[in-house]
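Excluded from the complex is one protein chain; the other protein chains are retained at their positions.
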Amino acid sequence: MAVTTVQEDFAKGLWRENPVFVQLLGLCPALAVTNSAINALAMGAATTFVLVGSSLLIALLRNWIPKQVRITTFIIVIATFVTVADFSLQALAPAVHKELGAFIALIVVNCVILGRQEAFASRNTPLKAVADALGMSLGFSFALLLLGSIREVLGSGALFGVSLFGPTFEPWVIMILPPGGFLTLGLLLAVFAHVKERQLRAQQPAAEPTRRAA
Amino acid sequence: MFAFDFAGLIWIFFASALVNNFTLSYFLGLCPFLGVSGRIDTALRMGMANIFVLVVTSACASFLNAFVLPHAPYLRLLAFIVVIASTVQFVEMAIKKLSPALFRALGIYLPLITTNCAILGLALFQTNRGYGFVEGIVFALGAGCGLTLALVLMAGIREENEMATMPEALRGAAMSFLIAGILSMAFMGFAGLFSGTA
Partner (left out) sequence: MSGVDTVPLRMLASLGVAGLCSGLAVVGIFLVTKPRIERNRAEALEAAIFRVVDGARSRAAFVVRDDQLVPFEGAAGTLPQEDAVYAGYDESGALLGFAIPAEGSGFQDTIKLLYGVEPSGDHIVGMEVLESRETPGLGDKIMKDADFLASFRDLAVTPPIVAVKGKPTHPNEVDAISGATISSNAVVRILNASNERWLSRVVALAKSSVQRTGSD
């Protein structure tokens, strides 16, 4: 395994290995709670808390967890953190908790978290594990915020609850409904793929044969 | 109120299968949905495995909600996830024994059912709506059939799409999401099934 610096561990989660746009993990909350920017941010914050906390704990305990039961142990740790986040949110921000509903509990089965424990936190020092977790969480939150903002602006004519276009704006309601989630993500992915292809072609001008310009 | 409210049960089934399809309305169960290959029979079998896990989970959740959790409601999440993990483990062992070919065909997707949002989502929704034992089972069956339907539809469309021409940027995940979006819109039409008297 190549040795990476702490900075690299952190930075890769932000874009190059972004959990939502590149790894296509954690899609369930990414689409379900991004009908507004505030909800997206809240979900990102909750996921950050759970991911960083459980990564730290598992990295600290990695030498004591038997291999056979590691997945179960990871799940127990994650579920504990999620329960803590759930109750804390209910006490501190009941309105947000009501909006997110059952999806806070569903953070437990967010593939991003279990994936990072299995792939990284259980095999690295706590410092690197926290860096990795922070990077992934921020990348995840960024993806959610992007999705949430687009859907809220188009679907409600507002951003963070602040009306942008005034009362005469006819909102594109489908954007805050389920199809809007799928379509927004699909189009975003297409845009990113297109940009990436362009970058690749710019770097290798001689090697490309007839490639249809998208 | 000891007779079964059949109209209510039928509504629960169709609501969770069509009107509020778990994948296309609630965004649950997306991992297998996107990862499914173009093989319709694999999609069907994946769906069946999910239905089984869903029904067993629903039964266990009903039992836990009725007898164990009222004493310790904060343990709900932990209890559910442990039940789910164990059920999936059991299903995996059973399939391995009964049909090694199916086991190989499903591959990594079998243990991934544990992290399938749909299973935990079902348990949580069932709890929030206060469904009893029978309602829960019907809910699970409906949700499972809805999941399978979405999976099969996706697999079929994927199969057709493999050879289609499209802008390179759209190929792969992007196209899958766009297709899912259109399917989701189509399923919204099922809202008309609701007669308002359920």
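Chains here go by letter, A and B, matching the order in which they are written, and residues are numbered from 1 within each.
Basically, a contact is a pair of C-beta atoms (placed from the backbone, for glycine too) under 8 Å apart; a residue touches a chain by one contact, two chains touch by 3 or more.
For clarity, every value in this text was computed on a predicted model and none was experimentally measured.
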{"item": "Neighbouring displayed chains - absent chain, whole complex", "value": "A, B"}
{"item": "Identified contact with the non-displayed chain, of B:48, B:66, B:93 or B:191", "value": "B:191"}
{"item": "Full-complex contact with the absent chain, from A:18, A:55 or A:122", "value": "A:122"}
{"item": "Residue numbers in chain B that touch the chain omitted from display", "value": "20, 74-75, 78, 125, 128-129, 191, 194, 196, 198"}
{"item": "Absent chain, residues of chain A that touch it", "value": "35, 62-70, 72-73, 76-77, 79-80, 83-84, 87-88, 90-92, 94, 98, 101, 122-123, 155-156, 171, 173, 176-177"}
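Definition applied: only the chains that are shown with their structure count from here on.
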{"item": "Centre-of-Cα separation between chain B and chain A, whole angstrom", "value": "22"}
{"item": "Chain B residues within the chain A interface of the complex", "value": "24-28, 30-31, 34, 74, 77-78, 81-82, 85, 114-117, 119-121, 124-125, 128, 167-178, 180-182, 184-185, 188"}
{"item": "List of chain A residues in touch with chain B within their complex", "value": "24, 27-28, 31-32, 71-72, 75-76, 79-80, 82-83, 86-87, 101-102, 105-106, 108-111, 114, 174, 177-183, 185-187, 189-191, 193-194, 197, 211-212, 214"}
